[in-house]
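Shown here: the complex without one of its protein chains, the others still in place.
Coming up: subunit A.
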Amino acid sequence: MERRQDIVLGAIFAALGLFAAVKATAYSGASGTYPMVLGLVLAAFGVIVAAKAGLRGRATPRPLTEHTGRVAVTVIVGAGYLALVPILGFYTASALVVLALPVALGFWQPVYLAVTAAVFVAIVWTVFSIVLEKPLPTEFWQTF
């Protein structure tokens, strides 16, 4: 148990529980009672976790990441990919992320990357668009 992290974590859960409990009071009858009770229970557990950490937690920091830079790159590129899906289309955005993310993580073998991206996108296209016929976000060039 790491003291500072668990106090913050417990406080977040307690606040979330209290918010849910207060919000639930606006719902009529049993529709509100159940989530209100759950909110209060969540807040209580949040307080217990924070209190336990405060009383018995270790002061030594527990790393939240093994390699912060790579986590940040993955999260940023991942978020960028999701943002680009509706703009560029599913397959274009997917091909880009398969090419870009390994490079951002230090993998630099252009031919390997290009072949992998092409083969992988072709497999996904075959499975989802040809076999399963699932509608996916339209490619940007198809809108012209």
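The criterion applied here is as follows: a contact is a pair of C-beta atoms (placed from the backbone, for glycine too) under 8 Å apart; a residue touches a chain by one contact, two chains touch by 3 or more; residues count from 1.
As a working rule, contacts and distances are computed from a predicted model.
Participant: Could you tell me which of "Tripartite tricarboxylate transporter TctA family protein", "NADH-quinone oxidoreductase subunit H", "RNA polymerase sigma factor" or "Polar amino acid transport system ATP-binding protein" is the UniProt name of the chain missing from the displayed complex?
Facilitator: Hidden chain identified via UniProt as "Tripartite tricarboxylate transporter TctA family protein".
Participant: Pick out the residues on subunit A that sit against the missing chain.
Facilitator: 1-2, 5-6, 9, 13, 16-17, 20, 23-24, 27-32, 34-35, 38-39, 41-42, 45-46, 48-49, 52, 62-67, 70-71, 73-75, 78-79, 81-82, 85-86, 90, 94, 97-98, 100-102, 105-107, 116, 120, 124, 128, 132, 134-137
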